[in-house]
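Left out: one protein chain. Kept in place: all the others.
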Amino acid sequence: MVNIGVNIKDLKLKNPILTASGTFGYGYEYSDFFDISQLGGIIVKATTAEPREGNPYPRIAETPMGMINAVGLQNKGINYFVSDIYNKIKNIDTNIIANVSGSTVEACVEVARRMNELDKIAAIELNISCPNVKEGGMAFGTSVREAYRITASVRNACNKTLLVKLSPNVTDIAEIAMAVESAGADAISLVNTFLAMAIDVEKRKPVLSTVTGGLSGPAIKPIALRMVWQVYKAVRIPIVGLGGIMSVTDVVEFLLAGATAVQIGTANFINPKISFQLIQELQEFMDAHGVKDVHELIGGLR
Amino acid sequence: MVNIGVNIKDLKLKNPILTASGTFGYGYEYSDFFDISQLGGIIVKATTAEPREGNPYPRIAETPMGMINAVGLQNKGINYFVSDIYNKIKNIDTNIIANVSGSTVEACVEVARRMNELDKIAAIELNISCPNVKEGGMAFGTSVREAYRITASVRNACNKTLLVKLSPNVTDIAEIAMAVESAGADAISLVNTFLAMAIDVEKRKPVLSTVTGGLSGPAIKPIALRMVWQVYKAVRIPIVGLGGIMSVTDVVEFLLAGATAVQIGTANFINPKISFQLIQELQEFMDAHGVKDVHELIGGLR
Amino acid sequence: MKSIRKLTIADKINVEDNYFILKCFSAEALPEMFPGQFASIKVENNPNVFLRRPFSIHDYCPETNEVSFLIKIVGKGTCSLSKLSVNQQIDVILPLGNGFNLNKSGKALIIGGGCGIAPIFFLAKKLKSMNADFDILIGGRSCHDLLCYKELSGLSHLYCTTEDGSEGTKGYVTNHNCLIDNNIDYKRIYCCGPENMLKAVAKHAKERDIFCEVSLENHMACGIGVCLCCVTETIHGNECVCSQGPVFNIKDLKW
Partner (left out) sequence: MKSIRKLTIADKINVEDNYFILKCFSAEALPEMFPGQFASIKVENNPNVFLRRPFSIHDYCPETNEVSFLIKIVGKGTCSLSKLSVNQQIDVILPLGNGFNLNKSGKALIIGGGCGIAPIFFLAKKLKSMNADFDILIGGRSCHDLLCYKELSGLSHLYCTTEDGSEGTKGYVTNHNCLIDNNIDYKRIYCCGPENMLKAVAKHAKERDIFCEVSLENHMACGIGVCLCCVTETIHGNECVCSQGPVFNIKDLKW
């Protein structure tokens, strides 16, 4: 038997396969397909202080081996999360991780504070990287100062394990990562989507109602992987890697580049069972390659 | 008959289809496949002051709908270009554009100065965005100050039309574009490759000898297109758009986003005739859509 | 319960120029499915198609484990699907979405246009099996767009309109007598087709206060209500067409 359990500070993951925020709903939507409690963890859809309707339709464009979304943090707000959604997910027997977003530091702090009070929320992922909202969002994630400020504030408001999810739309990702590390983040999630655009040449109009949106899927994997590697060399806290993971070799690439765990995002849309299958396939890969403990792979580039 | 001629300052292009530096050699390598004088222009492989051996093999990794290269500006230097290569290409009956690269401002200025003396070099593309060299290269393209400084210096050294090719590996592409515009650039080429990485999970080693390299191909198109659109709104000088163009709809997307002309890069490797075919297909597209002049498409988003 | 299945193509039938029917067979029992629900098909072997493609259940036979899709070739993915051949397999998630609200009270009218005729056939079969009283009205640009004419006419009264007058009443479905004639008293309208048609029918129904359900076709990524890409504006806010639809009561839509 190989060991695939990993820890992210106090957060114990039975395996390094998590599902990415915004691509896995609240988890139960996938329970028709497999036993979701088998996952290392589920990062639920972003929650903001107030309810949000998100951006107008159309919100999606298909691109070569990827997609652009402009959902814009549609969600029913923290109150509804606490009163309603939480009850539906609190008994799922794996780590439920809240994804906290907002337009202001105060709003993010408020959501984090409320999430912190919920027993069965295992950790908080602070999203400072959403490209699809006018205020806040990515702006926090593209400035060293802002990234530090919001992380420090949220850190103060919660004692659960705090992951900070960075935007890849920056010149120097290591610099931002070091800032959030020094502001008290326990781990770094990397990457959110890349700001991108698609045009409908027949209509001569942008495909998305918001003109630009966030690119995800296999297309971005090589850039995401590079960023994980760069950040791994720059910080001491664990990294949760993501961006275009579709197969077990992708998972292993991220682990080797330095990720302690990974998140499966867009791939869930193509194959709703993929995250479950990858747990199995990771063990098979390790067996076939004589790897007894997944820690041998983490940062294990030769 | 539709009009597909465009101008980039003094540079007259019979059509907006150019070939991208480093993907089309010195042009004649493609003359087995089609009449290369039909192209709007040919941007030849980067030239540096001194000869360069480039990076060690392996220099390439295939990725989902893309590739990463780590060539590292291998070329025989400006002297060899002037004495040897120039004679082989000076009679090609289209615009031959030199791509100027280097580790220092002085070296780039020197190459630009020498290129400026060559009659049949129609324009100079200053490459401040190569991710594959240790010094200079991308470092110039990721700092507003450095981008301004090198552009201004090269501007002083040459009176041919000056394109500056930007790196997409930045937080705010518009800011860099405005800096090079104010430093005297006549046009902006956008984008060079994205810094990326691939790992061989069997060997547990980076695929490339240099660990990271530059991602090109359809995978990057949505991000490149977004950048062209952002820069189009920020500057008054023309933009030459590129990044993953494979089809006529890709060409039209870049034109609509604001590009005056486009460059075909990695696609040349998949289909050596593609740039030639796109000239024809662009005219067909215009015919089919009742577009009489390509200028109706440039920046023509509704 | 939603599930991912490998279905074997039992038959491929070309219908008119740009349409074809994929008749699929499943070795295992298929889950129960209702008219208006859809499936999400993975398009393999096409580097330019990344996401799955949604198609209505056109026909479903629990006894033989067969399910069919009526597909219009409009682009990359549908073109790839049209090249599949008998005995090849497709990867399908089904059933998705809510389906129409079926009810026997009062006479119903089923309206379909273009590839909106796809779910109409399954719906009509189901209503017939319930002994419901209903008529069918299909519309298209020309007689070549009146798909499944024969099959549908075997299920109930079949009316039709064509824009060019090549068959049935000339004009749009809303120009047809059966909608205008006050003697025909429809209590329920089910409609699937291009958005223009849906809107015209919805307007007609609203003015007369007739129960009316329409099936929407927004662009989708996940098909199961998690990505929030396929939303339509409703009086309750943005709702997902894939999981809260594709069938909506027009009272809920902001049309």
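We call the chains A, B and C, going by the order they appear; numbering starts again at 1 in every chain.
As a convention for this text, a residue touches a chain if its C-beta (ideal position, glycine included) is under 8 Å from a C-beta of that chain, and two chains touch if they have at least 3 such contacts.
Bear in mind the structure is a predicted one, so any value in this text is a computation, not a measurement.
Considering the entire complex, the omitted chain makes contact with B, C. Of the listed residues B:Asn15, B:Thr48 or B:Thr63, the one in contact with the hidden chain in the full complex is B:Thr63. In the full complex, chain C makes contact with the omitted chain through residues 45-47, 50.
Counting the whole complex, the residues of chain B in touch with the unshown chain are 22-25, 29-30, 32-33, 45, 53-54, 56-60, 62-67, 69, 71, 74, 217, 266, 268-273.
The rule is simple: only the chains that are shown with their structure count from here on.
The most distant chain from chain B, with centres taken as the mean of CA atoms, is C. A comparison of C-alpha centroids places A closest to the centre of the full protein. For the pair chain B and chain C, the distance between C-alpha centroids works out to 48 Å. Among the residues of chain B, those in touch with two or more other chains are 65.
Looking at chain C, residues 47 sit in touch with two or more other chains.
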